[in-house]
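Shown here: the complex without one of its protein chains, the others still in place.
We just call them A and B in the order they show up, numbering each chain from 1.
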């Protein structure tokens, strides 16, 4: 009974927290949008328009109203899904974003699989060998991944693996002559090409995604490795680990069947966060690899000064982050028996 | 007991602590590497005019895209400028970014964190909510938004990075402040009639300072990478400034034929950010590990 009540308040509190964070997010994007020194009216009507047109547009944009009223309008727009039109593409911003998102999600998913696949075992390995040489090697390896400017590593990797060794595909999502061959159903090229049965396109896509995904994955594995190591060290110091050994379990069985089981939930949480952070790396890596995704869309808008589109992108990243945080909280509640 | 020793011979405690920390760091080869690279960075930046072999802005259109050698240690760029000299002068820009960001972020984080942590209650809730909102963006994306709004320039990039990197500092300072809030000497100060502002400034902030400084060091790697990323996207330092990220951006067009244009600035960024990370890792070991792990 009392348990249930606590859970209810917990959930309600969480909804409240999210609402407040979202509102803050909107305030932030709203004010950043207003910070712009460039005149939004001029951006629409150009330099030669008459004073009357200027005033008219000024009013139609609501710029004559008090800030809080403008914010209310902004809120209304956001909640009705009206994010405005991109000046650059002439399309509704939200439609643009939905169109480019699959490419980024595909890349980020591939990357997180690599990142977690690398980071989790390395973290466990480092923890088990704490303060011995494997630990130091793993530490330097992961700090290296954390320290590299990913846009630079991307270029070097392109020079080495594409230009010189020819092991992988170059820029873009697939080889040039395959573009347009596969019908876009989901937007995920790997899936679309399989649906269409176009194995050539599929392998071309794999060839193109592997390098950017590996780089993103390596950079995110740094964080995953460090956190896995520290979670694992906490667990290995626990008495139940001794119990398992006393029962006759081997070192490896104890590590994987007892200690590791206890960090799974925490791992899911940090992997979710790392997944969100990949969006950040994606902005840079997509520019280097000419990957037609969210990151490239954002940078193109930055360069052309399309603030409407930029702020919507920023807002969406914020929402994704909040969503991932929420998701990891929910997973925590589901998978940890102590919170049930 | 300890107070008595302090009053009899006043040791310069911060210096002594610093010496101990450095000695500890020198025991580990990785931290030593970090310290060495940073020392090198500072020396190069300080003596840039002496170390640079050429004027970093001097164009020589007869000698564009020269491979390393022939009087140009790292070759020349598309305008015939000496890459080595540009890197050397670029060290100054990097140090400036680091310095300015720290000078802005440290105090902001410290003030917000200690105030929230000491006062608690509603103030704390509101301030931490704000912090969380900033934390809910990856720092590069938020910096991008700020720079886009303010207009691309080195100064705006510094402002944007500063605006996005105070939250972790505030979090840390708050956690520290909360542990000191209930200490007896704080109660004593309160009983003497000290105002909350006075207690925060005189009693809480000094206690939080060491860990905040360490956290700042740890953040430097991220700051450098973000600054370089902004420079790369053309939103940070503008040409012809020899900022490393911007150098990579211009070199990108020539990367397949003239690898040296992007390679050397990249190595410079990588070494400095690696140095900060290794140093931060050493500091983490030298001091309370739990505290430092928090984001």
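Some points to look at:
The criterion applied here is as follows: a residue touches a chain if its C-beta (ideal position, glycine included) is under 8 Å from a C-beta of that chain, and two chains touch if they have at least 3 such contacts.
As a working rule, contacts and distances are computed from a predicted model.
Between the names "MacB-like periplasmic core domain protein", "Nitrite/sulfite reductase", "NADH-quinone oxidoreductase subunit M" or "Peptide ABC transporter ATP-binding protein", the one given in UniProt for the chain missing from this structure view is "Peptide ABC transporter ATP-binding protein".
Taking every chain of the complex into account, the omitted one touches A. The chain that is not drawn here is touched, among residues A:171, A:230 or A:262, by A:262.
Residue A:238 is the one among A:60, A:82, A:95 or A:238 that touches the chain not shown.
Residues of subunit A in contact with the chain left out of this view: 238-240, 242-250, 258, 261-262, 336-338.
Throughout what follows, only the chains that are shown with their structure count from here on.
Separation between the centroids of subunit A and subunit B, computed from CA atoms only, is 24 Å. Residue ranges on subunit A touching subunit B, taken from their complex, read 17, 20-21, 24-25, 28-29, 32-33, 35-38, 136, 139-140, 143-144, 146-149, 151-153, 155-156, 158-159, 163, 230, 276-277, 279-280, 283-284, 287-288, 298-299, 302-303, 305, 307, 310-311, 313-314, 317-318, 321-322, 325.
In the complex of the two chains, the subunit B residues touching subunit A come out as 30, 129-130, 132-134, 136-142, 144-151, 221, 225, 228-229, 232-235, 245, 248, 252, 255-256, 259, 262-263, 265-266, 269-270, 273-274, 276-278, 281, 289, 293.
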